[in-house]
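Data block below; observations after.
Every protein chain but one is kept in place in this view of the complex.
Going by the order they are written in, the chains are A, B and C; count residues from 1 in each one.
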Amino acid sequence: MIIVMNFKAPKEQITAVENKLVSMGVETNLSKGVARTIIGAVGDVTKIDTKLIEALPGVEQIIRILKPYKIVARESHEQNTIIDINGVLLGGSTVQVIAGPCSVETQEQMDLSAKAVADAGCRLMRGGAFKPRSSPYSFQGVGTEGLSMFHKAASKYNLPIVTELMDVRMLDTFIENDVDVIQIGTRNMQNFDLLKEVGRIHKPVILKRGMSATISEWLMSAEYIAAGGNHNIIFCERGIRSFETAYRNVLDITAIPVLKKETHLPVIVDPSHAGGKAWMVPALSMAAVAAGADGLLIETHPNPPEAWCDADQALSPGELKDLMVPLRGIANVIGRDL
Amino acid sequence: MIIVMNFKAPKEQITAVENKLVSMGVETNLSKGVARTIIGAVGDVTKIDTKLIEALPGVEQIIRILKPYKIVARESHEQNTIIDINGVLLGGSTVQVIAGPCSVETQEQMDLSAKAVADAGCRLMRGGAFKPRSSPYSFQGVGTEGLSMFHKAASKYNLPIVTELMDVRMLDTFIENDVDVIQIGTRNMQNFDLLKEVGRIHKPVILKRGMSATISEWLMSAEYIAAGGNHNIIFCERGIRSFETAYRNVLDITAIPVLKKETHLPVIVDPSHAGGKAWMVPALSMAAVAAGADGLLIETHPNPPEAWCDADQALSPGELKDLMVPLRGIANVIGRDL
Amino acid sequence: MIIVMNFKAPKEQITAVENKLVSMGVETNLSKGVARTIIGAVGDVTKIDTKLIEALPGVEQIIRILKPYKIVARESHEQNTIIDINGVLLGGSTVQVIAGPCSVETQEQMDLSAKAVADAGCRLMRGGAFKPRSSPYSFQGVGTEGLSMFHKAASKYNLPIVTELMDVRMLDTFIENDVDVIQIGTRNMQNFDLLKEVGRIHKPVILKRGMSATISEWLMSAEYIAAGGNHNIIFCERGIRSFETAYRNVLDITAIPVLKKETHLPVIVDPSHAGGKAWMVPALSMAAVAAGADGLLIETHPNPPEAWCDADQALSPGELKDLMVPLRGIANVIGRDL
Partner (left out) sequence: MIIVMNFKAPKEQITAVENKLVSMGVETNLSKGVARTIIGAVGDVTKIDTKLIEALPGVEQIIRILKPYKIVARESHEQNTIIDINGVLLGGSTVQVIAGPCSVETQEQMDLSAKAVADAGCRLMRGGAFKPRSSPYSFQGVGTEGLSMFHKAASKYNLPIVTELMDVRMLDTFIENDVDVIQIGTRNMQNFDLLKEVGRIHKPVILKRGMSATISEWLMSAEYIAAGGNHNIIFCERGIRSFETAYRNVLDITAIPVLKKETHLPVIVDPSHAGGKAWMVPALSMAAVAAGADGLLIETHPNPPEAWCDADQALSPGELKDLMVPLRGIANVIGRDL
C-alpha cells in the first residue's frame, strides 16, 4: 500500500501517518520525490481499511498495490478450478450450456422444457421459481411448488438444476428440494447476508454480476462466499448497465479474459439477459464461447410467445438446438468441446 | 400503451397482437402511418407485462405511455406527503438534517455524537449497527448491541434514530429496539423480499437509490413498499455510479426536482456517500438544499480520524455546526426553514 | 411521431399542438385514452425537430416512431453494402483484418510493419501519421511525412492504407498522398464539419464510435457523411466508456448484430483500443468475428516494447500471425472466410 502525501504536508503529518501504519502492524518506508513524499506500507495490508488512513491530515491519496481478494485470486491457486455438479464438470475443457425457461410455470411446461434442453444436448437446466421483478404488480414466480415441478421434470433427463435464491429464509427449502446449483441474481450481488448464508453450504453457487459492479467488487462478493468455506463459485457475466438504450444491457465480453486471469474459478455468460431479445442470443453466445467462457446460461421455452415472463428473450427448442452447432464449432476451434 | 409493428408485418400479425391485447382486457385502436402500423392499447394497461407483447411476431417496439407506478405517483396524490417521525416533520417547509456517525462504535462515541448532533441543531440522528461492506474482511458493524447503545444516546436528546436494515430476519429486532426510521441501503434497493417486509410495518422507511438505478426503477421499488401498505417512504439520493474516477459517486442533483414532480413523497440527499470526502460535503449539501431537497443525511463523528468506518467522509462536530449556518441561509432564500 | 399530452392539458393546448403540427406539413389524429390524450403525427416527420413541439404548453412527452436516419438505414437498402477498397472487398463474405502500427515512426519501422501485415495474410494496413493524444506533451505523430512513408511501405505489398484524419484542413494532403481509407476517430465522431468534408469525397471512411455515443447518434453521424454523397462508410466499434476501471473501455459486442440489423453498411471492430492491452486482443478479436463483424482493426508493431505510442496494446508480428488461425476457423464456422 502506498500513501501519497500532499505536497504541503509538514513533517509531523508524515510522522503521524507512519505511526498509525506501524500501530496497524505494518512496516513503512519513506520516499521523497521532487514534488511529493510517498510512504510505502509493507506487510499484511490486505485487511487495512484504506479510508481510515485517508482521513489523516496531509494524506492526498492511497494506492493499493495488492488486490483485496485472496481465496478467489488466481495468485493463490494457479490451476483452474473445475466444479463437479452431480457429475457434470464446469470449468474444464468442456463448455457447458445451461438452458431452460425464465420461470417455472406448470409441470407440463417444465416437462417440455426439460425435453428440449436434453434434446439440444445441454447437460444442465435453469428455471426460476422465485422471480425478482422490478414491479410489484408483475408475476413473482410460482414459489416453492415450482421447485418440485422443476426437480421432477429435470430428473427424468438427469439434468442438474439451477435456480435463483432471493431470500435467506428460503435456503433450507432449496436444500430440501435438491436444488443442485444456487443462483445469486444481479440485484443481490451485494446482499451480503445472502452471500454469507450460501458461503456456509457446499452447493455450487452461480454469482451473477451486479448491474454496475466492477470486476473488483464482483470478486469481493465471491470472496464473501469463499470466506465462509464454500469455494464452489461460478461467475456469470450478464451484461452491464450503460448509456445505450438500443438494448437492455451491454454484454461485457472483456470481463471473460480478465476474470480468467484474476481468478481460478469458472466464468459463464448469460446472453439472454444481456441483450434482452431472442434474436441477439446467437451472436452473443458465439462471442462468449469465442472469448473463452466456460459456459452459457440461455433462456428457452417450449412456446416463447406464451411464456409468462421475459417472453421476448427466450429461444424456441428448435432455435436452441440449431445454435448448439456453431457453438460446438467455435469451441472446437479454440481447443474445447461442447 | 403503443405497439409499433415492423414495417413488413403482414395483416395476420397485426390481428394476432390485437387479439392478445383484447384477451388481456384492454381495447385497441389501429393507426396506419406512411411507414408503420401502430396499435394503441386503451384501458388499465399498468399491469400488462410489455415483454409478453414484444415476443409476438411482427412487433418492433412497445412504448408505455402511462407510468408503471401508482401509489407513489404525484398524479394519484397531488399534495406533498409530510412524514411525522415522532413529532419531527419531514417533507414540509422545514428542511431536516439527519446527522450521526457512519457506524455505532461505543457508548461513549454515541453519546458524544448525539450531543454534537443536538448541539448543531439537527433533529434526527443516523448511525449503523449493521454495515454493508464490500470486503468480508472489513468491520461489519457492532450488531444488535449497537441498536441499544444508539437508542440510549439519542433518547437523551429526543432525537429519533435512523439505522440500516440489511437482513429480513432482523426486522423484529429493529422493532423491539425502537428504531424510528428504517434505512434500506443502496445495495438493497432491489432486494424485493426486504422491501415487501418493510411494506408490512408502518415505520418510516428511507429508500436509498441503487448505485445505477433509474428514477423509474427507484419509484418502482418504493411502489413495492407502498403496495404492502406502508406509505411512509422517503427517497434518498446518494450519488450514482459513473465513468468518473475523481470522486466516489456523482451526486445526481437533477433527481431532486424530477422526483418532486413525479412523486408526493419526501426526497433527501446523502452528500457524505455521494462525494466520499468530508471536504466535499459542504458544497454538495448547499447544492442539495438549493435544489429543493427536504433533508440531508450527513455523517459526523466526534473524532473523524479515529472513526472505525468511512473516516475520510465524516464531518467533525464543529464542521457540522458551521455548515448549518449557510444551509439555513439557503433554505430561507427559497422560502423554507431549517 | 406521437405526442403525449399532460393529463391536465385543456382542450386549447391540444388544439394548439395539432395546429403546430399541421403547419409543419403533417396530418394529425387524436386518441383519448383513460388517462391521457395522445396525438399521432402522420406524414414525413423525419425532419421535424421534436424539441420544438416539446416546448408547447401541455406536452408531456414526444415519441419518435420512425428512425431519424434514412440513407444509412437498412430499411432503405436491404442488401449488405460491399465496399471495394482498391480491389479488397469489405462487407461481403470475407472478414478483413486491417493491421499495422499505432503510429508511423520511421521508414524502416513501416517497412517491417508492412511485411508483417502481409506475411500474416492481412489485406489492408493501418497506421497513424497524426495522433489524437489526451496530453499536449505526448508524441503527436510524425505528420505529413508519415503519409508518404506509410504509402511507400504498404504499396510494396499492395496493401491499401487506412489512416486517421483529424483536421479538415488536411483533407487535400490526404488525397494527394493517396490515402485509401480515411479514419474518423472516436473523439471526432461528432465533429460535424469534418463529417461534412469527408461526405464530399468518395473515398471509404471508417467512422469510429464516440466514447459514449449511442447507436442512434452513431448512425446519425454516418448520415452526415452519406447526406453529402459519400456512401462508402464503415462503422468501427472500439469500446465504450463505462464505470469499469479494470480495462480501458468495454467492447460493445452487442453493437455488431444491432448495427447489422439497422444498417446495410459494414461493421468492423478495433479490439486493440477496446481492451487497451495486447493480451486481451486475441479473445476480443475472436469474439468480434463470432458475433458477425465484417473486419478487425488490429495494432501490431515490429517490436512492441519499442513502439512510440500505445506500446502495451500492440501485437508482435508472430502474435498477429498466430491469431489469424483461430480467426479463420471461427469465420469458417459461421460460413465466412478470412
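Structural remarks
Keep this in mind: a residue touches a chain if its C-beta (ideal position, glycine included) is under 8 Å from a C-beta of that chain, and two chains touch if they have at least 3 such contacts.
What you are looking at is a predicted structure, and each value in this text was computed from that prediction instead of being measured.
Across the entire complex, the residue among C:S31, C:Q107, C:T173 or C:Q190 in touch with the chain not shown is C:Q190.
Remark: the omitted chain is touched by one listed residue; of B:L159, B:V181, B:A314 or B:I330 this is B:I330.
Touch with the hidden chain on the side of subunit B covers residues 212, 214-216, 240, 242-247, 250-254, 256-258, 261, 274-275, 279-280, 283-284, 286-292, 326, 329-330, 333-334. Within the complete assembly, residues 46-47, 49, 51-52, 54-57, 68, 132-139, 166-169, 187-188, 190-193, 196, 210-212, 217, 220-221, 223-224, 227, 241, 278, 304-305, 307-314 of subunit C touch the chain that is not shown.
Contact between subunit A and the unshown chain involves residues 2, 4, 7, 29, 31, 33-36, 38, 40, 42-44, 61, 63, 65-66, 75, 212, 241-243, 245.
Keep in mind that, in the parts below, only the chains that are shown with their structure count from here on.
Most remote from subunit C, judged by the distance between CA-atom centroids, is B.
Centroid to centroid, with C-alpha atoms defining each point, subunit A and subunit B lie 26 Å apart. Our note on geometry: subunit B versus subunit C, Cα centroid distance of 39 Å, whole angstroms. Taking each chain's centre as the average of its CA atoms, subunit A and subunit C sit 31 Å apart.
The multi-chain contact residues of subunit A, meaning those touching 2 or more other chains, are 212.
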